[in-house]
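As you look at this complex, bear in mind that one protein chain is not there, while each of the others sits in place.
Let's turn to chain A:
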Amino acid sequence: MQIYLPIAETSVNAFTLLGVGGGVGVLSGMFGVGGGFLITPLLFFIGVPPAVAVATGVNQVVASSISGVLAHLKRKTVDLRMGTVLLIGGLFGSLLGIWFFNLMSRLGQIDLIVQLSYVIFLGIIGGLMLQESLRALMRAKNPNAVRRKLHTHTWVHNLPLKMKFRTSGLYISVFPPLLVGVGVGILAAIMGVGGGFVLVPAMIYLLGMPTKVVIGTSLFQVTFVAAFTTMMHAVTNQSVDVMLAIFLILGGVIGAQVGTRLGVKLRAEQLRILLALLVLAVCGKIAFDLLWTPSELYSITVEGRF
């Protein structure tokens, strides 16, 4: 069954869309990842114009993280103060990202920028995930391995304008969280992702936040930045396709439920290797398209279309 997307102005198979949303939903339920970094490139592969894929991907992030953030707020596992600082940075970063996105669209380079960002970030995350899960497997076999120190003082802790973050038990400068927020905002606008994959490690390793508030606080920031970015894309370049979003969201919420159930039953550590390999495969496919001599050297961009 084909479904006509009024903004993308093309039709795609409805079951493919539900499959993409559902498949990524299963993964996000199993591993607790947002999955935006898989949805957007999968949309490129099925022929959705990159600009529409990015803007609609970020809209889908709102749907996939909203119930998580509500649950964490209820459980009081959100550092609202830290979340707000990250959010302020995020909104600013999103504005920067949107500006850059629209500039690159005008110059005819947006597809390249989006693809390059994906190659770089998927390569890094996939590589790190693979390394981490292989190490976890090794550690499981060899319990005497050395454990890393949890809290270390770095240059980050010597910056001015310090602020107390009571929930996280931190007294640090506002600049690191602001900058982390800006970075995540830029990624959201250009790549159509929530940015949790950058935010979570940054909160743990760079800011030194306790793990119990990391997920809730990152969801808090991601939800609002994604909502703001959706709005900015809708207002500045009209590339959010709600028809596409509805199918992705429906597939996603059902998939996430299945994934959560599966995650409890299956051995997630070993499956994480598969997720890492999947991320690397998507990265490889995009990289291949950039590096391999294309069969058609020419492309067309139409004024007012994607």
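Following the convention adopted for this analysis, a contact is a pair of C-beta atoms (placed from the backbone, for glycine too) under 8 Å apart; a residue touches a chain by one contact, two chains touch by 3 or more; residues count from 1.
Here, contacts and distances are computed from a predicted model.
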Chain not displayed: protein name in its UniProt record ("TIGR02186 family protein", "3-hydroxyacyl-[acyl-carrier-protein] dehydratase", "Phosphate uptake regulator" or "HTH arsR-type domain-containing protein"): "TIGR02186 family protein"
Touching the absent chain when the full complex is considered, from A:Ile124, A:Met243 or A:Ile273: A:Met243
Candidates A:Gln60, A:Asn102 or A:Ser168 - the one touching the absent chain: A:Gln60
Positions on chain A contacted by the hidden chain, ascending: 1-4, 6-7, 9-11, 59-60, 62-67, 70, 108-109, 112, 116, 227, 230-231, 233-235, 238, 240, 242-243, 245-246, 249-250, 253-254, 256-257, 290-294, 296-305
